[in-house]
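Every protein chain of the complex appears in place save one, which is left out.
Every chain is named by a letter (A, B and C) in the order it is written, and numbering of its residues begins at 1.
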Amino acid sequence: MRHFSTSIRVYYEDTDVGGIVYHANYLKFMERARTEWLRSIGCEQPQLLAQNIAFAVVSADIQFKKPARFNDELIVSCQLMKIGHASLQFEQKITLKQNNNHLLSQASIKVACVNLDTMSPRTFPPNLLEDLTCDI
Amino acid sequence: MRHFSTSIRVYYEDTDVGGIVYHANYLKFMERARTEWLRSIGCEQPQLLAQNIAFAVVSADIQFKKPARFNDELIVSCQLMKIGHASLQFEQKITLKQNNNHLLSQASIKVACVNLDTMSPRTFPPNLLEDLTCDI
Amino acid sequence: MRHFSTSIRVYYEDTDVGGIVYHANYLKFMERARTEWLRSIGCEQPQLLAQNIAFAVVSADIQFKKPARFNDELIVSCQLMKIGHASLQFEQKITLKQNNNHLLSQASIKVACVNLDTMSPRTFPPNLLEDLTCDI
Partner (left out) sequence: MRHFSTSIRVYYEDTDVGGIVYHANYLKFMERARTEWLRSIGCEQPQLLAQNIAFAVVSADIQFKKPARFNDELIVSCQLMKIGHASLQFEQKITLKQNNNHLLSQASIKVACVNLDTMSPRTFPPNLLEDLTCDI
């Protein structure tokens, strides 16, 4: 199981009147990390979309432990834990770069491979499955 | 020229660390008002999308005069000023309901009718043009 | 335990290239419903913020069952399940108004009462606790 992470800067747009990152935006950051992880194993999603294939989030179980703040540099990790018939299970963490990778948030996220037209689950394209299997 | 306006509540998601509504979100509010205005003249956009027709914003000239804040109730107006060959010109205002409609923001926004596939301009469907003409 | 729900329209801003509502935005919709529920029991959050008190989401366990689409009218419910020392536990559902309230998403969400300066948990203000207790 390969460790993958990407760096994300917190901008004004990500914050709220409480002075911290708006909670729903952590899910955006985690999705950016999954996108970069897919790219790192050679999968560019527009090529999937052109074949009418997309990834859809099925469930997310997320804990918000400490707040991220404006201008923070975050490290967002992404680990593929399990490859199902038509789904992927990830563990993801968001840590604070400038503070010894202090844990801010963690989540278990399940993503399905779907037909874009119908949004119904479908098996992974063979090439993609091979790349995924190498990574777990 | 008919006056149209809709009411929008400011939620946590709309604010930023400065304690006010994040500036880009005013464009979202104005687009919600244009959507409701279209609905008010009988145009439901999913029916257009099914015909491969969409509206795309071409330009926006917006002034941010006073900040909106968390929990404010805003009145967002939408006036069709001009119908072009493949475009619509709007004047829009955002005012504060609880303070005598104090002006917060105003904008001139130009929207094009486009083919969704190519994003190139196209004439309005006849039915829509008729409804638009009745409204100006 | 009182049943509370509010109606939310899906706009362009809420959708993504997959043609459906972007998953993180369901958390925004659920937070709007909690805000309206708080208002319905007499609690306006700016008054809390002025006392340096805020609500912060601690955890969210959310299932995305069916996609919401552009222009859908959603019913977002909010039920207070448990009042903790410094936290509230909610069950929330998003259903599709135009289709017999077909279930799209459901979530268990835990929210903490915090000091805004320190983001550390604190007990509820007595007035608010009374209003909350009446509602469960």
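In this section, a contact is a pair of C-beta atoms (placed from the backbone, for glycine too) under 8 Å apart; a residue touches a chain by one contact, two chains touch by 3 or more.
The shown structure was predicted, so the numbers you read here are calculated from the model rather than taken from an experiment.
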Displayed chains contacting the withheld chain: A, B, C
Listed residues A:L49, A:I75, A:M119 or A:L132, member touching the removed chain: A:L49
Hidden-chain contact residue, picked from the options C:E13, C:D61, C:E91 or C:D135: C:E13
Residue numbers in subunit C that touch the chain omitted from display: 12-13, 15-20, 22, 24, 69-70
Touch residues of subunit A, complete complex, unshown partner: 9, 11-13, 28, 31-32, 35, 44-46, 49, 69-71
Interface residues of subunit B (partner: the chain not displayed): 17-20, 23-25, 27-28, 31, 49, 54, 56-64, 66-67, 116, 119
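One rule holds for everything that comes next: only the chains that are shown with their structure count from here on.
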Category of the chain touch graph - line, ring, star, complete, other: complete
Approximate Å spacing (C-alpha centroids) for the pair subunit A, subunit C: 23
Rounded Å distance, subunit A centre to subunit B centre (Cα mean): 32
Of all residues in subunit A, the ones touching two or more other chains: 17-20, 24
